[in-house]
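With one protein chain withheld, the remaining protein chains of the complex are depicted in position.
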Amino acid sequence: MKTLELVFTRIYYDFKQNKSVFTVFLIGCLLCSLSFIFFYGNQLSLKIYEGSDQEVLNEYTINFSEPASYEDIVNSPLIKSDIVLDVEIRCSLTMDEIPKKEMNLSEVAEFDDGSTIYTMSSILYGKDELLQEMGRVEFTDAERKEGKNVVILPSAVSEGVTYNIKTGDKITVSGREYEVVGMSTMFGNFYIPPETFKKGGYTVDSMEIVTSEHMSRSEINQFVADIQEAFPNGVIHHSPLEYFEIAEQNLSSEGFYIICEFIVVSLSFMFLMKYIIDSNNAENIIYSMVGATKKRIFAVIMLENTVIYGVVAAVACVLHKLLYNSFFNQINVSPGITYTLVDYVMIVLAVVVLSCIVSLPFVFSCLKNSIIKNKNKYS
Amino acid sequence: MKNLRLIFEFFGRNKIPAIIIVITYTVVLFFANDSFGQYRYAAYTRDLMKRVETPDSLYCMPIVSDGDMMSSDSADPYGDFIDSIEEGAKKCKAYTPFSRTTYLAGMFNGTYINCDLFTPDMVERYALPLSGGNWSDMNRKNDDGCINAIASGAFFMNMDVGDVAEVELNGKGSADERTLKFRIVGKLAKPYAAPFFNAAGTEMSSRYLYQRLDGLILMENDELSDALDKCGGYISTTANFMTAYKSGSSQEEKDEYLKYFEDQFSVFTYDELMAESNELISRELKRRLPIPIFLLTITCVALLSISVLVINKKLREYSIYYLCGCSRFKSYAIISGAITLMSLIGGLLNIVFMEGYYYLTSNGFIKGGGETIYDGFSVLFTVIFALVTAFLSIAISLLIFRKSSPIEIYRKYET
Partner (left out) sequence: MLIEAEGLTKTYKIGRDKFVALDNATFNIDEGEFVAIQGTSGAGKSTLLHILGCLDTADSGSYHLGGVDVFKLNDRETARLRNEKIGFVLQDFSLINHKKVDFNVMLPLYFNKTPRREMRERVENVLDAVGIGSQVGKRANQLSGGQRQRVAIARALVNDPSVIFADEPTGALDSKTSKEVMKLFRRLNEKGIAIVIVTHDNAIADCCDRKIVIEDGKIVLDSGRKTEK
């Protein structure tokens, strides 16, 4: 209590003695804290992913250990739920099923089970859009309804040195003849209408679910559990959780960069801190003369630092929260970044700890000498 | 000299913080100029596209059909392929002649340059901004056999309108046959962006339709054709091209025309290009600008803080100067000079770099794609920022300095 009282008196004295320097120092601390808050939200992948609306964070890939039927998928309550935007079902093609000649593919890699990277795919609801390389990449209502034998080619076709397929041509894939309507940017996927997929008797070896809205981590966990319940034979090959796991792994390196950035930003104001520490040296000498140990003086100085930075960081957090929607959200690099109370508490603690670390060299430099040496130096 | 010494004395024992501030100031200002420059480039190309293209324009990308394009044995397979596409397109009622970008490489003063070939229609339609000369002089007749050209880029920085440049073109003939003389009738303005239809992708915007040109722009005419024939110049065509719906075409005719291309490769309509360009600019704005502005604010406060700090430390010293006959006005002048010096150094270094940027990147001394604008506006911004930060720092420092008279300060330190 007495120490705290001493600290507050010193801070008040610092302000009274050097109003201008102290004010500029506080502004500098505020800017450093705000920059730390900004970097925290915009550079930690974990924070970015939490608010991101990137499509990859809405995609779940499920591989089936035993092929599922078209009906199993389409009739599943999970697939019919509102949370699912669309589903892409895929049937792996073997070497014999691919039109190698027309695609002019000299080599096709084959897996142990005889499958290749090429699949016969179908997008159930037509909401997940493909990107066009040639022709059209959407089926007409009639083609979807009637299950016409039309196909959108994979872009692997255009990777060949020469190729002979144009829109309107007919090609045979897995023993069936299809009319080419276009080519998408997907490398290995032939796309056909859902009804055609069903009529063709294709089984589902894998599927990709795209959700309609961004989910929090806990919601993602729940959804993954729902998928596993709905499809006991399905193995989640990919889900947004992977990104969160990678983000967690990268937390320490990203945190390190943020710390470095904070130090660089605060570099411009460090000498102000030094000036304020130095200006108290005469007082520190008197403390020593009346019996305070170096450890005690060190504690007082660090506590002074902690209080100043702690208060300023807290003010920065309050300012950030109040002005978030009107200003700070507009300058976020990634959309949807949110800050919880836990985030703000961590930021305040981090700023305080970092500022203490940054001030250590200055504090040590004035405490390392003897009382007499300091008296001669600073009086 | 004496005054300069007094200005440097201002920093006294605070030289290292001052140096840190100057370095930080310079780097932050450079970073800000680079970010603003990239944003301005994106906006520049969008505005350029708005000016030269029409809402009926189509950007066609046969490059995705690379296989067929490369099947020709000629020296210009892309050109041949586009010719074949154009033959087919002529059957459509909404057809208009294609705009394609052709070029040939050459050597000027020991450096490789590109010479873009514009059709007369392109010369008239594009009329890219010039820093000197004018496009109409491309049609001027020369008695000395020189071919008119528009110069672009850092390699021609030291040449004026009217000068003659000798360029050895790549081709079949001998070196003498391939060396042609070009009279510079104009110089392209920064950022030296000229149309270049080589880019393709799923997110095409105006930024990818133009590329920095370090070379010449030539107009296709009989004179040039003769000269190129004689020297056997290797002309290449970029993989993609622009076309447009014929004015007055009906919707069916337009749909037919579009389908003709879409059946074979990717196409971007003008509206799609513009939407993508606006999206890019808005993204650039959001992504690039906040951090530099934030850092500029911090730098401004940092400059202010070191000024305030030094003033506080120097008060006693300035009271001694006063004893020795230095007027208050002179003290203000010394302080102002010292503070201005800090921002001036940062500003000058930036201006020097920006002026030399195109030269440095063209010659490969530094990496740079050229998708940034450094021009008079950048310089003006740098000067204004340096002056504003200096002014703020001086104003606040002098307010502190004026607060106490020298005698009050002397008394304070005496006791």
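Order of writing sets the labels: A and B. Residues in every chain begin at 1.
In this section, contacts are C-beta pairs under 8 Å (C-beta built on N, C-alpha and C of every residue); 3 or more make two chains touch, one makes a residue touch a chain.
Note that the structure is predicted; figures quoted are calculated from it, not measured.
Asks: Could you tell me which shown chains are touched by the chain that is not displayed?
Replies: So, taking every chain into account, the missing one touches B.
Asks: Pick from B:Tyr322, B:Tyr358 or B:Phe401: which residue touches the chain that isn't shown?
Replies: B:Tyr322
Asks: Decide which residue listed in B:Leu6, B:Ile20, B:Ile293 or B:Leu392 touches the omitted chain of the complex.
Replies: The one listed residue touching the chain not shown is B:Leu6.
Asks: Would you write out the residues of subunit B that touch the absent chain, in ascending order?
Replies: Against the missing chain, subunit B presents residues 1-2, 5-6, 12-13, 317, 319-330, 406-407, 410, 413-414.
We adopt the following convention: only the chains that are shown with their structure count from here on.
Asks: Averaging over Cα atoms per chain, report the distance between subunit A and subunit B in Å.
Replies: 33
Asks: Residues of subunit B touching subunit A in their complex?
Replies: Subunit B residues touching subunit A: 14, 17, 20-21, 24, 64-68, 70-71, 202, 262-266, 286-287, 290-291, 294, 297-299, 301-302, 304-306, 308-309, 311-313, 396, 400.
Asks: For subunit A, which residues are in contact with subunit B within the complex?
Replies: 18, 20-21, 24-25, 27-28, 31-32, 35, 38, 104, 131-136, 158, 160-163, 166-168, 182, 185, 265, 267-272, 275, 330-333
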